[in-house]
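Removed: one protein chain of the complex. Kept in place: all other protein chains.
First chain written, first letter: the chains are A, B and C, and each begins at residue 1.
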Amino acid sequence: MIIVLRSGATSEEVDDVCRRIEAMGYRPHTIRGELRTVIGAVGDDRGKERLRALESLECVENVQPILQPFKLASREVKSEPTIVEVDGIAIGGRRLAIMAGPCSVESREQMFEVAAKVKAAGANVLRGGAFKPRTSPYAFQGLEEEGLKLLKEASRETGLPVVTEVMEPEKVDVVAEHSDILQIGARNVQNFSLLRRVAETRKPVLLKRGMSTSIQEWLLSAEYVLSGGNPNVILCERGIRTFETATRFTLDLNAVPVLKRLTHLPVVVDPSHGTGHWEYVESMAMAAIAAGADGLIIEVHPRPAEALSDGPQSLKPERFAQVMARVRRVALALDREA
Amino acid sequence: MIIVLRSGATSEEVDDVCRRIEAMGYRPHTIRGELRTVIGAVGDDRGKERLRALESLECVENVQPILQPFKLASREVKSEPTIVEVDGIAIGGRRLAIMAGPCSVESREQMFEVAAKVKAAGANVLRGGAFKPRTSPYAFQGLEEEGLKLLKEASRETGLPVVTEVMEPEKVDVVAEHSDILQIGARNVQNFSLLRRVAETRKPVLLKRGMSTSIQEWLLSAEYVLSGGNPNVILCERGIRTFETATRFTLDLNAVPVLKRLTHLPVVVDPSHGTGHWEYVESMAMAAIAAGADGLIIEVHPRPAEALSDGPQSLKPERFAQVMARVRRVALALDREA
Amino acid sequence: MIIVLRSGATSEEVDDVCRRIEAMGYRPHTIRGELRTVIGAVGDDRGKERLRALESLECVENVQPILQPFKLASREVKSEPTIVEVDGIAIGGRRLAIMAGPCSVESREQMFEVAAKVKAAGANVLRGGAFKPRTSPYAFQGLEEEGLKLLKEASRETGLPVVTEVMEPEKVDVVAEHSDILQIGARNVQNFSLLRRVAETRKPVLLKRGMSTSIQEWLLSAEYVLSGGNPNVILCERGIRTFETATRFTLDLNAVPVLKRLTHLPVVVDPSHGTGHWEYVESMAMAAIAAGADGLIIEVHPRPAEALSDGPQSLKPERFAQVMARVRRVALALDREA
Partner (left out) sequence: MIIVLRSGATSEEVDDVCRRIEAMGYRPHTIRGELRTVIGAVGDDRGKERLRALESLECVENVQPILQPFKLASREVKSEPTIVEVDGIAIGGRRLAIMAGPCSVESREQMFEVAAKVKAAGANVLRGGAFKPRTSPYAFQGLEEEGLKLLKEASRETGLPVVTEVMEPEKVDVVAEHSDILQIGARNVQNFSLLRRVAETRKPVLLKRGMSTSIQEWLLSAEYVLSGGNPNVILCERGIRTFETATRFTLDLNAVPVLKRLTHLPVVVDPSHGTGHWEYVESMAMAAIAAGADGLIIEVHPRPAEALSDGPQSLKPERFAQVMARVRRVALALDREA
């Protein structure tokens, strides 16, 4: 941390700040500039957050962090990329992880039809929502346990492992039992009780970015899982909230190279939620791979106009197959496989 | 909903869309413009969300909602203001609700000192965090049950009712037992399992706006509580996330008159989190009252430079007393009391 | 500036960075932390911007500015508040500046009617647009020179000084001739050629914040005018762009106390553009004054439903009179006058 003092701070004030820094277990290092005095606090990072409280002193202009606050998620602690193994698929490896399926599990028929078709088109993980976080209490809330069972059956039928969302600590066990990857949705990225609970399962976790979560905060949420003893975290960029309304969210592909620099965790991209419109999914899926993502998660529905959720952004299976063909070409150009 | 067709849509396509609208239980109403055909879907709102799926049709340009999607929270369903009664205090009435106390309960001594002083300065509700949602797993996470007990004691000592945060469904009962108002934090505004659970308690709920929650979405979160049978919802504006970094968040006071137009629920404002800096709390507290807010929630700590959380934005008790004196003058100018 | 090196930077790299810092005229000051080396660059601020280029070195993690980059606009250079005198009105003094009038000058009749009525209600500056920056080339673009003349006439008739927008350097002279305050609109806040040109006139300048201009950048735009020799700058907050669509922009009242801390320049607030809707103007006008603003600029039109621009946010004269009555009460509560 760097503590910037106000201009005109007295030497008593400088001494007071230094004493407080020492009392918190850090070594103060003072730089007297022409206009201001700046004090660096050197020492173990673990609790540096507390130094921020110095900003409440009248003589302190502001307190600026210098280092990234996450550890286990950082490249500094682990420089080689993490590969999350799911049922024989190495997420983060040379081959892309392609997760596809409907927004919501709606029926056995729908689920089996989609599962077979996305597999044929090249998907290697099946997605589907059984517990649905819906903005409105009047919207379809998912088939819940019944949906989990249908997912599991479709998984057995096709051999594809399953990723599905869990929304509350009490449901972690039942969801874990019926799935291979636990998805933490955007609205729960800072549901810390839930993060601690999924850490305990040791199952792979797909951690979506919140719609207004900074990359740093997102990695701190990953840190909750990692420090809880579960190293199997997959990050998923799914769009942030900005002023632009031409897309439902603003898919932030910049996050891909930024994450590749900061962390060893694998990164997948969700162009369906990120754009909110089926016509934009293909372009952004290809762009995500070109940006260096390790995979995609895409919504596919046999009859989007009748979908109970997310119809506007769902691809028909045939369209998904076309997208896959083009994604494959981009992947090859970058020496990856899909 | 208004369904806007692409230019050049054929009459077969128009008919197909109309048939689909009818199949979902609505009455289509077609307007043929010079360039486009637009179809209004008339009927009960409850499930209009499903009409959005029509956007997945090739012939549909977009689907636009016309009405606000919340009902119980709206002025149309209940035009007179809701007053939430808490231990003799009428939140939403002529007298302002002034909630004050430390970010985190840290010790009996701290809690009792603050409680006595904020009461003396004019606060009528005591705040304090026992379960703390912290961005970093390495930051102080609260005293938990121990903190709840200290809060309850301070409440008995001063006679002030208590508002405190609950972070997960499993803790709702214990938090409800020790407090008078259940706070749903900004990060949990769309934690729908938690919303459903606090609805069951019938206790007053202070529902904070999420940092990127639109006013419409926020009211839909309130609708989860209201439709769960709990009419005692207090909305709390606490700052949204924008590009501006001079303040920690951007306290959106525009939300106050917007909410007063849209909903009958009382609205309080949190200038501490909204600005993130103690020097800005006074101005924004006064502005909130002038904008029409029904109350304030303010962080107060006896020694902010030593606070375990939110030190930069905490007021010392003496400063809080000054703020109250000025807030009172603004309140009087608007025929309210504080 | 603080230059943060990557972990593992060699001592040759540290030396190289220090040499470069010296070559740019600064004194390097090295702090070796447990994980990182951090180098402070001490010296005259004027060109510190150039130090940012060090971020292009492989061994540099990032370069962080410590000080605010503006000078003449800062409280450190001039601690007492600036008062801008306009035709006997002291903007920034105890009495509030109330600027009111139509968005666009549309006709002599409209202009005279509004001018008389806003004066009667307590306005002390007349506003009106002759050159209009319109998002669409097909929208009404203003009466231009003809509008300036009508403004000037209305000013003579009522004795109110005039504020009006100037959009390009070539028009500065003619606008200056017909008005008392030159308004720089939100879209031109970083039109540096225009800023330099209005600086030359020495006339008071009302500098609106851009819709995505940070407070720091805004003060740097003010610095263009101040360093061009014109000390008469009035800042005007008018709403920033955020994800929220319930209001046209998000009026950022937090900017008021932030500016009062950082700068000596007077600050006025525009609740008409900031909210975009007439029903929200009263609340936000009162909130602005309670936050500490030195004045308001409000759009008033005799028949808003027929206005050629900004009808939705324009007040009728009678409504404006009511707003003024309430603003006056808030002002008095804060020992100011309106």
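In this text, contacts are C-beta pairs under 8 Å (C-beta built on N, C-alpha and C of every residue); 3 or more make two chains touch, one makes a residue touch a chain.
Keep in mind that this is a model prediction, so the values were computed, not measured.
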item: Contact with the hidden chain (one of B:25, B:40 or B:93); value: B:40
item: Candidates C:35, C:77, C:120 or C:139 - the one touching the absent chain; value: C:139
item: Touching the absent chain when the full complex is considered, from A:118, A:167, A:226 or A:284; value: A:284
item: Chain not shown: contacting residue from B:56, B:124, B:242 or B:283; value: B:242
item: Identified contact with the non-displayed chain, of C:34, C:55 or C:177; value: C:55
item: Contacts of subunit A with the absent chain, listed as residue ranges; value: 212, 214-216, 240, 242-247, 250-258, 260-261, 274-275, 279-280, 282-284, 286-292, 326, 329-330, 332-334
item: Absent-chain interface as seen on subunit C, which is shown; value: 20, 46-47, 49-50, 52-57, 63, 69-70, 133-140, 167-170, 187-188, 190-194, 210-212, 217, 220-221, 223-224, 227-228, 241, 277-278, 304-308, 311-314
item: Missing-partner contacts on subunit B, residue numbers; value: 2, 4, 7, 29, 31-36, 38, 40, 42-45, 64, 66-67, 76, 212, 241-243, 245
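Heads up, the rule we're going with is that only the chains that are shown with their structure count from here on.
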item: Distance between chain centroids, defined by C-alpha means - subunit A, subunit C (Å); value: 38
item: Between subunit C and subunit B, distance of the C-alpha-averaged centres to the nearest whole Å; value: 30
item: Centre-of-Cα separation between subunit B and subunit A, whole angstrom; value: 25
item: Set of subunit B residues in contact with two or more other chains; value: 212
